[in-house]
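The next block holds one structure in the form of structure tokens; read it before the comments.
The other protein chains are all here in position, but one chain of the complex has been omitted.
Let's look at chain A:
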């Protein structure tokens, strides 16, 4: 019965529902306190290691990529703060969806009177909110105590950064949603997921700012959606892009976010038809 599937955008008046879903996800993640603490320690340890290697590189080549040494160290701590928040190496709602593929509950989800994509987006935004505080702000605080970090003084920069992080999560969600949907055809999306992990770690600027990539590699990294996940929020934080360039960066993130959500919706349409065929 394809006609009963909810494939339209959510109707008005459902905002409260999505808010409740997001709040629920935030609370759900906040219950795993011990695991979160252990994860926060991991982000801090990696922050220390990578900040030291960056300092060594910038000592050898001051001003590399247009950043000074303090900015380079700040870049590391911002990227560590974003790693889990933006789910650069996957996870979040993806793990839940994967479990539901395994158990077959995915079919039930599609018949719920709630939009499938909207539900998971709301839940992922709630999760990201919690991770921004626990695995983002906490390691950053430790980093700021030990290293010379460049924190923005202007509250407007902070506001722009937070909007950019929100858009980064939406772009990341759009990509992970598409990866999860391959489960409808491949039954096991683990393989695609691990390929995606490789690509997004490298091209998001998580391992190295993409301004340091040479020639064509750098040029293509700058236009791919992955740069919206780490490179752009970090640059806005460092005030590496200001004024019109900052507005352009946000527009770039928004553009990719909308495009990926639309693509996800189109693929979902095909996928749900496929489930009806299999389930019939």
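Just so we're on the same page, a residue touches a chain if its C-beta (ideal position, glycine included) is under 8 Å from a C-beta of that chain, and two chains touch if they have at least 3 such contacts; residues count from 1.
Assume contacts and distances are computed from a predicted model.
The chain not displayed here is annotated in its UniProt record as "ABC transporter permease", chosen from "SUF system FeS assembly protein", "Cytochrome c oxidase subunit 4", "Deoxyribose-phosphate aldolase" or "ABC transporter permease". Within the complete assembly, A:198 is the residue of A:108, A:141, A:159 or A:198 that touches the hidden chain. The chain omitted from view is touched by exactly one of A:114, A:166 or A:212, namely A:212. Only one of A:48, A:111 or A:158 touches the chain withheld from this view, namely A:48.
Here the missing chain is touched by one residue of A:28, A:61 or A:112, and it is A:61.
Mapped onto chain A, contacts with the missing chain fall at residues 32, 34-35, 38-39, 41-42, 45-46, 48-50, 52-53, 55-57, 60-61, 64, 186-188, 190-192, 194-195, 197-198, 201-202, 207-208, 212-214.
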